[in-house]
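See below for the structure under consideration.
A single protein chain has been omitted from the complex, and every remaining protein chain is retained in its original position.
Moving on, here comes chain A:
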Amino acid sequence: HHLGGAPRGLVGNGAPSQHAAGQQEEFPSPAERPQFPGASAAFVDTLDFIQPNVLAGIPVYRVMDRQGQILNPSQDPQLPAETVLKLYKTMTLLNTMDRILYESQRQGRISFYMTNYGEEGTHVGSAAALDPTDLVFGQYREAGVLMYRGYPLDLFMAQCYGHAGDPGKGRQMPVHYGSRDLHFVTISSPLATQIPQGILSIRVDGNDVFAVYNATREARRRAVAENQPFLIEAMTYSRSPQLLFSDVYCDAPPRLAQQRDGLARHLRLYGEHYPLALFDK
């Protein structure tokens, strides 16, 4: 901000200028930075249109490689076995619940369902890194956080079916869970129309639960210490079924093809652990 007259700002070497309002600014440094409010950039004297894909994207932080081996030992959060088992169990339970409830929707037993496929790692990694009393505002694919905190399966069901056992009293569509006891603010499926700028950010492999854990823990520590927001962009692959509102018997479900491919990939990597000789190919 400046109060009338010439802007006071930083000269190229970082030293604040000392000129009174109304006088012409001098630029002793050859850097001669522009003083446009809200934009920090250098001047350039060649005419060049920037191509959209020329600048490198923000790199993606990960701890494990695709085979689940830790790349850099210093990044291993060294969680106790019991915690790692809980992470794994929650991710598997979430995936199983998703399959059952998604099929419920396809059979017309509930009107709506959003699966969490591809985001299991993001949910449990971040939930594990937060304190149990930290307030969570989900969008509508954050059921893994609630599950990690111990929300019982019958309450997930009660909300989806909208029956008398639902603490939300049947007011909301399925997957709009909430729990005051578990500090999870009731889902309302918000849309993002105005994204704030200028927040410290990191990009993380959302399928890497240790990377999500590390990033969340560090972001939380600094957010509390420095009183500023942090943005974690957890990357994943969109695997949600697109058939939610289409006719049940129209198409063969692509998820079966996905399951088959997933199994084939898994067996290629870990086939030696299975008694494959006992089964036909």
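Assume contacts are C-beta pairs under 8 Å (C-beta built on N, C-alpha and C of every residue); 3 or more make two chains touch, one makes a residue touch a chain; residues count from 1.
Here is the rule we go by: contacts and distances are computed from a predicted model.
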From the options "Pyruvate dehydrogenase E1 component subunit beta", "Trafficking protein particle complex 10", "Major facilitator superfamily (MFS) profile domain-containing protein" or "Sorting nexin 2B", the chain left out of the display has the UniProt protein name "Pyruvate dehydrogenase E1 component subunit beta"
Thinking of the whole complex, not just what is shown, which of A:G162, A:G178 or A:G206 touches the missing chain?
A:G162
Touching the absent chain when the full complex is considered, from A:S40, A:S111, A:S201 or A:Q259:
A:S111
Looking at A:L191, A:A225, A:L256 or A:A277, which makes contact with the chain not pictured?
A:L191
Contact residues on chain A toward the hidden chain run 111-112, 162-163, 169-173, 176, 188-189, 191, 193
